[in-house]
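For this view, one protein chain was removed and the others were kept in their places.
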Amino acid sequence: MKSGTSNGYFGQALKRVEDPRLIKGIATYVDDLRLPGLLHAAILRSPHAHARILGVKTEAAKNLPGVAGVFTGTDINPACGLVPCASSMPGLKAPRHTMLAGDRVYFVGHPVVVVVAASPAIARDALDLIEVDYDSLPAVTNPEKALEKDSPLTHPDQGTNVAFTWLLANGDVDGLFAQADRVIKQRIVHQRLTPMAIEPRGCVASYHAGEGSLTLWTSTQIPHLLRTLLPGVIGVAENKIRIITPEVGGGFGSKLDLYVEEAMCSHLAMRLGSPVKWIEGRRENAMSTIHGRDQIGDYELAVKNDGTVLAIKARTIADIGSYLQLLTPTIPTLTGLMICGCYKLKAVRFELTGVYTNKMATDAYRGAGRPEATYAIERLMDLAAAELGLDPAKIRQKNFPKPGEFPFQTATGLMYDSGNYQRALKKAQELARWDALLRQREQARQAGRLFGIGLSTYVEICGLGPSKIMAAGGWEWGCVRLEMSGKVTVITGTTPHGQGQETSFAQIVGDRLGVPMEDIVVLRGDTASAHYGRDTYGSRATAVGGTALIMSVDKIIAKAKILAGALLGASAKKIDFRNGRFWVKGKPKNAIDWKRLGQEAYEAKNLPANLEPGLEASSFFEPKNCTYPFGTHIVAVEVERETGDVKIVKYVAVDDCGPQVNPLLVEGQVQGGIAHSLGQVLFERTVYDENGQLLTGEFTDYPMPRARDIPEYVIGSTVTPSPSNPMGVKGVGEAGTIGANPAIANAVMDALAPLGIRHLDLPLLPEKLWRAIEEKTAGRKMKKPRSQS
Amino acid sequence: MIPAAFDYSRPQTLEEAVNLLAQHGEAAKLLAGGHSLIPALKLRLAQPKTVIDIGRIADLSYIREQDGRIVVGAMTTHHAIETSALLEEKCPLLPEVARHIGDVQVRNRGTLAGSIVHADPAADWPAAILALDAEMETVGPDGPRVIAAKKFFVDLFQTALRSDEILREIRFPVTAKSVAYVKTVQRASGFAIAGVAVVVDAPRMTVSVGITGVAAKAYRATAVETKLAGQSLSAENMAAAAAKAANRVEPLGDIHASSEYRAHLAQLNTRRALVLAASRA
Amino acid sequence: MKTSVNIRVNGTSRTHDVEPRLLLVHFLRDLCGLTGTHVGCETTICGACTVLLNGQAVKACTILAVQADGGEVTTIEGLASNGRLHPVQEAFWECHGLQCGFCTPGMILASVELLQHNPRPSREQITHAIDGNLCRCTGYSHIIDAVQSAAKKMARPEKAK
Partner (left out) sequence: MIIQGTHTIAAAPAHVFDRLMEPAFLQQAIPGCEKLEKTGEDEYIAHLKLGIGSIKGSYAGKVRLTDRQPPHKFTMHLQGSGGPGFVKGTSAIELKAEGEATELHYSANVQVGGLIAAVGSRVIEAVAKKLAGEFFLKFSAIVEHDVKPER
């Protein structure tokens, strides 16, 4: 950081400025909005995974007092466009994703009828009065069987269940596999997950007929992308749409989409001339908000006997559900791009097939494609170490690029910006007291206990990204305005929803302007004030959005120097600036401050010729590259033989996200991210039965980590700045999730290794472990339970 | 999230409540703490025409010793049981089981009677009710009636309580400290995958074992009890007996645990509960 | 058929005619305008709707307003007194015990109840006390820190101001 850094906010673990309203319960989430004349929408959803709709009877619902309207697909679909997908993958087959179901339903939860009424209770009562006659059809639920010739079709009109195929091939894969001493093969199932933000989705749409303008409040991560996409669905021009994102109660990627409900409420508000609100129930959330992961991969790693890894091959099937949401096809391609992990592989071949099934769509869920890559390569590295009799840490070190080799080009074609993987690994081993941990394992094993140590060295991709790799621009916008009073208004095009950028951005701007944080307000999440933005996902807000703010600050400072020069009788070049004060070189006693400059800039009586009034600047930052945070997680677990329960006895995380704006926030992101992985590794999974019924539709059936599941962490960091942006920051929103996953899984598999158990798929449920242990120790073959997929 | 509409009445006396129940019959549901009924109302799985709230009937919430037995009023919350010094002293299995139910908020509101009348096959209380040979006193149009624990749990969500009766009081024997409850929790819902309540009667050399979560209804593990009757509580004896914990029952299987794993946990938790209870003797 | 219900909410008497099916959480949010109490699920699991009813932490999504008739309710909005944050609120702020803030009101009230009867809880007692509250953002560590920190704050004699 340069200029105006006197406050030293950067790097300080400051309390968040957004917290007072949240801890007092006076923040505004979508469901807290109250508008005059507000109507409430409720949606009747399909209980079938696949069925023809033979008829819909809505008369009784329409006649219920208080009901303003009941609409079927026939009523709404012709008046609206389709739900958009931003992927431009060649050969992609995209079904028509209408607002409500047409003559068929394709997944449990598919919206069929929408009711609008004077109260949520009336709307809910009306749903019970609607009769839908379904003719149920065979459902496609297994993505591998979906590729067989005689499989039923998710979308019969498409003639195939294949949505797309994608190939990433670089280098002499076959030649390197021929040279290999060994090939490590493993099939890995990355189970489907449900994001389960504690606040379900919801929106309120209000149409101003006089202006012809629409305002949509919605719990989303992407108000700006919505403003770009919504015109194509509801027929209102972009410049007549205002999207407001109030407080958002968690996203994790699940609110990174244009959903039918947002478009439909907008349409209904216009149609009915009253504002319309829809708040998702938890069951609806589980059924009809995107899911994550869900890939099956057959991986092969070519290795030399000394542990050198040569090349990797993967054939992957992604079960993408029945429709394309915004980034559905893109997510599994990120797995391909990151499949090399931290290692100097020379060649890669990643074959991906996206398959339609009668389930909810998958899309970005915390980590979005990278956890699958990291988990796969880190499992393979452990399997390689085990087969070759090498130390898991040493085999990793052997294949890391050296710090001097960055920027480092991977076999998949990415350019890792900066890294020192050795240092993070070493630090984690120190914090974990590695040698003592090994002794502890040895003692436990001698006592017959199942104790394991897991290691993961990860790298991920953040700060998305240059526009050429993004569907709708990878830049970010930011504006800084010095007000007439000397206060500072910061407007960001990113849309924080819990990450704390109102604080970290105020830190960044406060330092650079030399203005106290109390004088800074950070605005976000309203397209009327934040004119442009590409929003928050992929851990990009600080790296890309923060940089746009820095650019704007620098523009203001440059202009302020001209103004200060004019006021002090010197040229701008002769003006020094520090600590929020401007003076002519050598004359610091005659300094003027931002307050004075603000007044002068807007009163505009003493401006030099050709200088515009005001002190406001906005900038678009276009990064040249993504950022690549990395780190090492080390986990020790003990598995209880008789139950299969896993207890985490040690957790060490060393993450390198570059310089940390606010270490408290970084720690919060890391811990939260680890919790998502802890859930994924040990118990979370979305279960559809063989007929496509969703069996994990409530919190009572979808287990998530609770406080009691959380180990005491040892958290450390290293700092390797990124050359991709001036602050050198990398991003940390998903790092915990990406790094934790293989570390915990490897620890559990290490605990079971003495029994001769090589690999088990996630989640590592107690029953699954118990069965594996029983089979190896009691020697009895267990029946595969119906309920364990 | 929004229940279907219903009528509501809030009787002040048990007699009034019995009359209301007689009047409305099957169309009515009793509301105690509401922690079994209200979730079903919200999902509209239950749509009674009338809800009779017995929460304000005076003196239905009590824990006392009476004629050498422990009596607990129908409206007594799990929390009251969890924190009762009397129970800790005279019937310690009850506070131990209470601690395993749901979470703090649920225990603050949910009631003993509400839970056992709902007869969820994975609820915690039935294991204790069975192991302790509790007695349920009901009141109906024909006056009071006492139902023994063994006859109370009829089937999945079904008890011996008639639709015109109200469970008024549950009676437990005074026991020694040699009791235990060992539960494998379904981590999403908090219900039991396998919950085993054990009462060791050292002087008589008998044990009683109640198991919940495993089958369609909670049951007494009589094979375990028979095997241990008159035997010393050695580790081997207890293990051998515990192996019979799932004999003659059909364990349920679902996405959280297969029937095979449930049977295994029934045996394991029985052994562990026996060992724990014996250690407390 | 509507029923008149009177509940003392954060010290203010509130009387409304309500349908018997109205949940306490909707009474608070829709009739009292106190939207700090949140709804995250339908099955009494997440705890976002936790309030104190007659001093006890309860889930307001699983109580009918008619059941709370005559009772006293404290919501998150009623926790601060005379413009000063409750020590638990302060501690959540200082320890970064929240991110999106949606679970926070319920989490804070569950913690307040714990500290009412256990002023020096262990880590295990804290996790037990907030077992009925899900948080998807923080990973709980900072929440546990916050409750421990609040306990210390509350144990210290109030500084004269």
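In this document, chain identifiers A, B and C correspond to the written order of the chains, with residue numbering beginning at 1 in each.
Basically, a residue touches a chain if its C-beta (ideal position, glycine included) is under 8 Å from a C-beta of that chain, and two chains touch if they have at least 3 such contacts.
Remember, predicted model here, so these are calculated numbers, not experimental data.
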Which displayed chains the hidden chain touches across the whole complex: A, B
Among B:Gln47, B:Ser61 or B:Thr222, residue touching the chain not depicted: B:Gln47
Absent-chain contact - pick from A:Asp19, A:Asp257 or A:Asp701: A:Asp701
Where the missing chain touches chain A, by residue: 47-49, 108, 128, 134, 136, 283, 689, 691, 693-695, 697-698, 700-701
In chain B, positions touching the absent partner: 29, 36-37, 40, 43-48, 118-119, 121-122, 155-158, 216, 252-256
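We take it that only the chains that are shown with their structure count from here on.
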Touch-based graph of the chains, sorted into line, ring, star, complete or other: complete
Contact-richer chain pair (by C-beta pairs counted) among A-C and B-C: A-C
Gap in Å, rounded to a whole number, between the CA centres of chain C and chain B: 29
Residues within chain B bordering two or more other chains: 1-2, 4-5, 188-189
Multi-chain contact residues (two or more partners), chain C: 19, 21, 39, 42-43, 45, 128, 131, 133
Contact set on chain B toward chain C in their complex: 1-8, 10, 31, 34-35, 38-39, 41-43, 51, 53, 55, 79, 102-106, 108-109, 188-190
Chain C - residues contacting chain A, complex: 19, 21, 29, 33-43, 45-46, 48, 75-77, 79-80, 85, 89, 92-94, 96, 98-105, 108, 123-124, 126-128, 130-131, 133-144
Residue numbers on chain C that touch chain B, as the complex places them: 1, 3, 19-21, 23, 39, 42-45, 47, 50, 56-59, 61-64, 66-67, 110, 113-114, 128-129, 131-133
